[in-house]
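With one protein chain removed, the remaining protein chains of the complex are shown where they sit.
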Amino acid sequence: MHHWATDLFPICRSITGQGVRETLKYIADLLPGLDIKEVPSGTQAFDWIVPDEWNIRNAYIEDDQGHRIVDYRDNNLHIVGYSEPVDKWMDLEELDSYLYSLKEQPTAIPYITSYYARHWGFCLTHKQRQSLKPGRYHVVIDSDLKKGVLNYAELIIKGKTNKEVLLSTYICHPSMANNELSGPVVTVALAQWLLGLEKLKYTYRIIFIPETIGSIVFLSKNLEYLKKNVISGFNITCVGDDRCYSFLPSRNGNTISDTIAQHVLKYIDPKYKRYTWLDRGSDERQYCAPGVDLPVATIMRSKYGEFPEYHTSLDNLELVTESGLIGGYIAIRKSIEILENDCILKTTVLCEPQLGKRGMYPLLSIKNPTFQVKSMMNLISFCDGNNSLLEIADLIEESFEEIYPIATKLIDTGIIEVINEKTQ
Amino acid sequence: MHHWATDLFPICRSITGQGVRETLKYIADLLPGLDIKEVPSGTQAFDWIVPDEWNIRNAYIEDDQGHRIVDYRDNNLHIVGYSEPVDKWMDLEELDSYLYSLKEQPTAIPYITSYYARHWGFCLTHKQRQSLKPGRYHVVIDSDLKKGVLNYAELIIKGKTNKEVLLSTYICHPSMANNELSGPVVTVALAQWLLGLEKLKYTYRIIFIPETIGSIVFLSKNLEYLKKNVISGFNITCVGDDRCYSFLPSRNGNTISDTIAQHVLKYIDPKYKRYTWLDRGSDERQYCAPGVDLPVATIMRSKYGEFPEYHTSLDNLELVTESGLIGGYIAIRKSIEILENDCILKTTVLCEPQLGKRGMYPLLSIKNPTFQVKSMMNLISFCDGNNSLLEIADLIEESFEEIYPIATKLIDTGIIEVINEKTQ
Partner (left out) sequence: MHHWATDLFPICRSITGQGVRETLKYIADLLPGLDIKEVPSGTQAFDWIVPDEWNIRNAYIEDDQGHRIVDYRDNNLHIVGYSEPVDKWMDLEELDSYLYSLKEQPTAIPYITSYYARHWGFCLTHKQRQSLKPGRYHVVIDSDLKKGVLNYAELIIKGKTNKEVLLSTYICHPSMANNELSGPVVTVALAQWLLGLEKLKYTYRIIFIPETIGSIVFLSKNLEYLKKNVISGFNITCVGDDRCYSFLPSRNGNTISDTIAQHVLKYIDPKYKRYTWLDRGSDERQYCAPGVDLPVATIMRSKYGEFPEYHTSLDNLELVTESGLIGGYIAIRKSIEILENDCILKTTVLCEPQLGKRGMYPLLSIKNPTFQVKSMMNLISFCDGNNSLLEIADLIEESFEEIYPIATKLIDTGIIEVINEKTQ
């Protein structure tokens, strides 16, 4: 995985422009079938309008000795996102009003954007800012902002039904690792895993979009179909560091995605952090908006806005770790496995089945039955046609993963069966 | 406010009689439109019968030297309410069986009544009782108990609809301040405020009644209309001291009045005391009785039965304070403001609206949005046509008061709209 990360990290992504296209093409090489879309600037999407495309070639501040004080080529966070072109001399006093730094994190370059109001600016460490001497400075931003396109990409992996699982991640932040690069990296890995599976119950719609405007554009083009077909979804973001697991619910908090995510996290890390809808901040804001109401929940490692390196140059490839990414990947993969394998179960016999005669129960009655036998008997006791296997897992306080093979064996034996709809 | 209190405090009120009429006339001078009702003794009201009217002119105990030991004119609590006339000499032993005092509160005169059984008696401090010497005493009660009327008063303030808010308070206790005088005083202030408002959504029915028999009589005359039209109500009692806030729910605890009262108190004083229906003791006993079931809750300062001065001469104008009364007034007024302003809200756009273009969102994306912007976005996110503004306030953990102006602004901008009925 890491090799994708080191390749993609330096690219200067924004909500539009060359960096996004470069990123999506790299991903397309990894995911056959990925469809890169173009939406022209000026397109209306609900209450929003796709903005002009922004591209930047170079940007720097030089002092009157010709020393480059701040250089976009050193770190693409140095430039305020969507900065308009500038080529000007000014003294420090004027320049200062275009500078952004963080007093509390003096060695971090902050990440700042101004998508919807013409503006320009430079971001730098507070330490560097304090070292600037009075004098004349040459400010150059070689960018342009003009009619172009917004890009996003979509991969559809067909399953047995048209009912869909939506996986959404964003590709609009330059050179930040937990938020955002971990998202596309884990999503690519999940997509490769899904592409390799032989049978899928559900169809998977996997999208790589710029945050906010991207999800709004995507929804504006597909809303009716998605509302009809999406049965579960996950927004994939901040899945790269190793410090904790986090959960952010859908707006109503009661979708199957919420239930599954919480079930999975409970067994991976019982101390995972539970956020609420009031803590939201990514594309679930659109997916779960009133009238949209897709069943989208979010599983994260350290959540955006909550870790100190967030939206600064410190959110880099040292913060994100191999095991951090694998942990994020595993949590979402297990969630998808539950989606694929969950089913409504019903016993085929009245009273407890006689498992002894099938070699599934100890023949000698002793003081304490084994854990495995207890789980099996507990599972059977809730196969009343009104519970799904996931619900049974929660009722009997076992992980889905642990009881799924037991259920499979019982189905094979004919003691329980899968039914299509709850009986009550 | 205090000037009403000092005027009304000394009047010897009971459930019937001259003291009640005097009190209601005083209130009528403050509230144009107040209608003073008369219900004849003997009138049946559900399981009850309006008792004879009681009036008292004088009452005292003299020793054989002609010294007045206990004198009704010193404190009208000295006489057991509804005492029948007496003029007798008796020795201390006999007299003692007609005396009431409180061993645990030796300087307090208790408040005792005997409305429905012919009886007489005197109340005095335990200290005074213990100083009584053996000997002959002359007991005089110049009262009468005869056919007359029960009085109560009603003020109707018309709103846009016939749907009503019921405000009920009682005027039957002689010379006690938190329980009861604070009730009529705060209710008069609320009525004056309502009379001064230009537009009211609801009609307000404000009643000043004797407790228990008064609410039963009132209900027996109006039950069907009230059941059809009252959408909320508050019993106003014990709203005068400064020691705490208290809440007593309706019988089922789930009416809009309960929700509003708890919302208001949570923001005024998060440590307010929560009582249950089992702690009731005032006219909610009738308003929420089986088959009556009006949505009436109670907001109090120190609750009847729970403060040491309750039903004694110590519940006086020193206990009740200006700020105590204002606090009670404010809590109920805020509750009414919520009733008047609550509404069901729905966004007019899909996904989040673009607030930046309306000058309502910071154009520069920085690390932490302001509190005000977060509240606004949270509010919008729940405007799905299924939540009222009050419900949204609770969902986003803000006070109604704080988010009401934000909602108003959003309605003006056209981003959200008021709808008549929940969509689900």
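We call the chains A and B, going by the order they appear; numbering starts again at 1 in every chain.
One rule holds for everything that comes next: a contact is a pair of C-beta atoms (placed from the backbone, for glycine too) under 8 Å apart; a residue touches a chain by one contact, two chains touch by 3 or more.
Please read these numbers as outputs of a predicted model, since none were measured by experiment.
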Contacting the left-out chain in the complete assembly, out of B:9, B:26 or B:115: B:115
From B:168, B:232 or B:286, residue that would touch the chain that is not displayed: B:286
Residues from subunit B at the interface with the omitted partner, ascending: 45-48, 80-81, 102, 110, 112-117, 119, 212, 215-216, 219-220, 223, 251, 277-278, 280, 285-286, 288-293, 305, 310-311
Hidden partner interface residues of subunit A, rising order: 346-347, 349-354, 356-357, 363-368, 374, 377-378, 381-385, 396-397
